[in-house]
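The other protein chains are all here in position, but one chain of the complex has been omitted.
By letter and in written order, the chains are A and B; residue numbering begins at 1 in each of them.
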Amino acid sequence: MRHDHLITSKQLSRTDIETVLDRAAEIDADRAAVADRHAGTLLGLLFYEPSTRTKMSFETAMKRLGGDIVDMGAVESSSVTKGETLADTVRVIEGYADALVLRHPKQGAATMASEFVDVPLLNAGDGAGHHPTQTLLDLYTIRENAGLDDLTIGIMGDLKYGRTVHSLSYALSNFDTRQHFISPESLQLPREVVYDLHQAQDGTQIREHDSLEEILPSLDVLYVTRIQRERFPDENEYQQVAGEYQIDPETLEDAADDLTVMHPLPRVDEIDPAIDDTDYAAYFEQAHNGVPVRMALLDLLLSDARGEDDE
Amino acid sequence: MRHDHLITSKQLSRTDIETVLDRAAEIDADRAAVADRHAGTLLGLLFYEPSTRTKMSFETAMKRLGGDIVDMGAVESSSVTKGETLADTVRVIEGYADALVLRHPKQGAATMASEFVDVPLLNAGDGAGHHPTQTLLDLYTIRENAGLDDLTIGIMGDLKYGRTVHSLSYALSNFDTRQHFISPESLQLPREVVYDLHQAQDGTQIREHDSLEEILPSLDVLYVTRIQRERFPDENEYQQVAGEYQIDPETLEDAADDLTVMHPLPRVDEIDPAIDDTDYAAYFEQAHNGVPVRMALLDLLLSDARGEDDE
Partner (left out) sequence: MRHDHLITSKQLSRTDIETVLDRAAEIDADRAAVADRHAGTLLGLLFYEPSTRTKMSFETAMKRLGGDIVDMGAVESSSVTKGETLADTVRVIEGYADALVLRHPKQGAATMASEFVDVPLLNAGDGAGHHPTQTLLDLYTIRENAGLDDLTIGIMGDLKYGRTVHSLSYALSNFDTRQHFISPESLQLPREVVYDLHQAQDGTQIREHDSLEEILPSLDVLYVTRIQRERFPDENEYQQVAGEYQIDPETLEDAADDLTVMHPLPRVDEIDPAIDDTDYAAYFEQAHNGVPVRMALLDLLLSDARGEDDE
């Protein structure tokens, strides 16, 4: 990888993605080998929005590489309350850390911030924008369970607002994939995303559906996302729609035996807990994969920043 | 110790307790010997309720063993606000850490959570339920100051709602102890706790009092707890009751010279600061003992989890 910053999954070529996933697999197979690899390195965490798993998994990744973190803490107890700009904050914290992780509610925040700092900056989500490390751990999970080429994937739920889904779809278009999008009409993929996917060089195949039933048997992977109550003005409409896009053992009766069910978590009631102990369930594994994937990314960026070979 | 999880002090036999306390004494005598013993180990902290000393002392314990922590942070800035269940949260965080510490406002939460994870889980307090590591550091402090056998202890204050008191009493019933309970009538020990203590195999002796005066001279240890204002509908009644269960130099005039005064802290005005510099006071020592005791526990559980001998 030859990037100073990781802002969007769009910047990642197929080769970039494979470099990260290969390194993650290496690390996952022998974590002890890298346990001191970045001793003395400090990762600065700037989370302007709540996050459990992204933040903890970055923290875990850095510590599993022998490094440590310095955390800005919650926005309410920071200088942000005194009116400091993001540009100033990142320039100050850059002086403490060897790399930065930024989550911010405003789209474009990571791009803007990256222009002010010399250390590598990783975007951990910028509003409706991008969340590339989520995409990479999704890709890693898909590759481990079903492979990334000749893949048939269903992506279901809120496809309109979900940045996770958009990032994943763009990244999958680097591979030989058939992508089926399943959602209520009001939560369909934005037209510009559909357009972009059709333009993607490797010609991934795209189809949209309003029901899972017809394409379920053909799927290798079913990626479920949450439909948020607050998207619906009417509670009854929400109840009706949400109910149709929930997964339980009955729903999966026609699925292939080796179907992999994924979810970026947290879930509310999109997936029945009865699925958790079946072979279908890969969503906790998926969350756990955040660690080796972020270890791989940090390792590549930090080694790069020090002028080392990428190995 | 042969337990995967530590949920309640009731699960601890006299041998278990002695194993932990012996290991704590060993560690306390030579901390340098274990300074790198668990290098690379990550302890996951899940505190759903505020805590200063319990959380910091677990963190200190893990770091004094060469390990580190990953902290879920405050509930307000976590996925809990998105409606995630405790079962899902612990299963995700299990992927980051080698052991978990859980504090939760609901009784039974630790038991439930432990059923979903494979790594050792330590209960750091579950509502009105249990708080076994507090009990172990109390026992350690008692043993260091007065010994655990042939012990006469007074336990005073709010005996009705105090989980600390109930856990301690159960654990002490493994030893040859005379337990005196001193409280206003409205805050007496719950009848089922009294019943359980009478049933305890080693036949610890139990007596209840409404005043300290008569039994003070016979005590080796006086364990004071806070009487909470909010238990009383009437402010005047609170003032009157609370005043009778406060300790100052005058109160202790008839105490044995080697009396040990303990308190789980934080105190408000149950113990006059004039006691702090006397030989009676053991409450800061007690708080500090949280470190070697939790180091011992973590060491035993983590060594056990790795299949090592207990040493």
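We adopt the following convention: contacts are C-beta pairs under 8 Å (C-beta built on N, C-alpha and C of every residue); 3 or more make two chains touch, one makes a residue touch a chain.
It should be emphasised that the depicted structure is a prediction, and the values quoted were computed from it without experimental measurement.
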Open item on the list: From the list A:L6, A:M56, A:M72 or A:V261, pick the residue that touches the absent chain.
Closed with: A:M72
TODO: Can you work out which residue in A:I93, A:L139, A:I206 or A:A282 touches the chain that's missing from view?
DONE: A:I93
Open item on the list: Could you pull out which residues of subunit A are in touch with the chain that's been left out?
Closed with: 40, 42, 44, 68, 70-74, 76-84, 87-89, 91-93, 95-97
Task: Missing-partner contacts on subunit B, residue numbers - done: 35, 47, 50-53, 55-57, 59-60, 63-64, 68, 74, 265-268, 273, 284, 287-288, 290-291
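The rule is simple: only the chains that are shown with their structure count from here on.
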Task: Superposition rotation for subunit A onto subunit B, Cα-based, multiple of 5° - done: 120
TODO: Return the distance between the CA-based centres of subunit A and subunit B, expressed in whole Å.
DONE: 41
